[in-house]
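Please find one structure pasted underneath; my questions will follow.
The complex is shown incomplete by one protein chain, all other protein chains being positioned as in the whole.
Let's look at subunit A:
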Amino acid sequence: MLQTPTKTVQPLVSLAGVGVRRQGRWLVRGVEFSIAPGEIVTLIGPNGSGKSTTAKTAIGVLKADEGRVERKAGLKVGYVPQKLSVDWTMPLTIDRLMTLTSPLKGAEIDAALDATGIRHLARAEVQHLSGGEFQRALLARAIARKPDLLVLDEPVQGVDFSGEIALYDLIKTIRNTTGCGILLISHDLHVVMAETDTVICLNGHVCCRGTPEIVSQSPEYLKLFGARAGQTLAFYNHNHDHTHLPDGRVLHADGSITDDCRPDDGRPVDILPTGGRAGPMRIGHVHGPNCGCDHGPAPTGRGEERRNA
């Protein structure tokens, strides 16, 4: 194996300036991150912010329209997709589900089912499982094949609160015992936080990123996320230098407007009239370097032209 002397650990996957475009619209753009073995990276962001798209691009299910995605040679992925429904016409027990993409030994299957606490359901058909049981089965399937990289797209959907904590504990245990890298997608920032190494906030682009420690020490964060406020995506304020406008453009702290909030292309294009029409239309928030943002629409295709202007 080739080893670069500057890096001791080769990342499992790394994305540089990655963008995915569909029908002339960028779903995500300018995504940069890498996942090392044993690292948990969490993608957060509102619906339609490109979390799943980013994860799928990272593991090669989608092709990047720009930028580079590099995967370690022979990378073994375990994937829990956001949506998976097995047609009722297919008889599929949990036992059979386990060997869906690769053959496994009986002991490996049992170990994964034990870890997720569903061994007693091994012979149950997946169509008869509850949402939480099914998520556990999918997780068990993904970990049973001992992947280098585990990609979990909203793995706790349909799981009750105590089950959710247990599943996140399990994810942490898997990381600690197997040393695999984990790419986690969630909008439940408050629960994920404690386990994750890097949080990346997406909203069509990387809004902000950082370690959870920094964010969790913020009093506003504790106030809003310390106590659980239900399953809904909480709206919260934190310090940031830009605001997303309803049309997808970005209002910066100095009053300038650009098509993107990346600092390297913060070229002013327009000045917002104070008290003008744009003011009341703001649905964005003020956010900081470690946010879980939940703001407006993704950037439009216009961003490209402006950037080249």
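Keep in mind that, in the parts below, a contact is a pair of C-beta atoms (placed from the backbone, for glycine too) under 8 Å apart; a residue touches a chain by one contact, two chains touch by 3 or more; residues count from 1.
Quick note on the criterion: contacts and distances are computed from a predicted model.
Novice: Quick one: find the hidden chain's UniProt protein name among "Carbon-phosphorus lyase complex subunit PhnI", "ABC transporter permease", "Cytochrome oxidase subunit III" or "High-affinity zinc uptake system membrane protein ZnuB".
Specialist: The record for the missing subunit names the protein "High-affinity zinc uptake system membrane protein ZnuB".
Novice: So which of A:G78, A:P155, A:G181 or A:G204 would be touching the chain we can't see?
Specialist: Considering the complete complex, A:G78 is the one touching the chain left out.
Novice: Who touches the missing chain here, A:Q10, A:T93 or A:S256?
Specialist: A:T93
Novice: Of A:V61, A:A111 or A:I165, which sits in contact with the chain we cannot see?
Specialist: Within the whole complex, the residue contacting the unshown chain is A:V61.
Novice: What is the set of subunit A residues that contact the non-displayed chain in the whole complex?
Specialist: 56, 59-61, 76-79, 81, 84-87, 89-93, 96-97, 100-103, 121, 123-125, 128-134, 145, 151, 158
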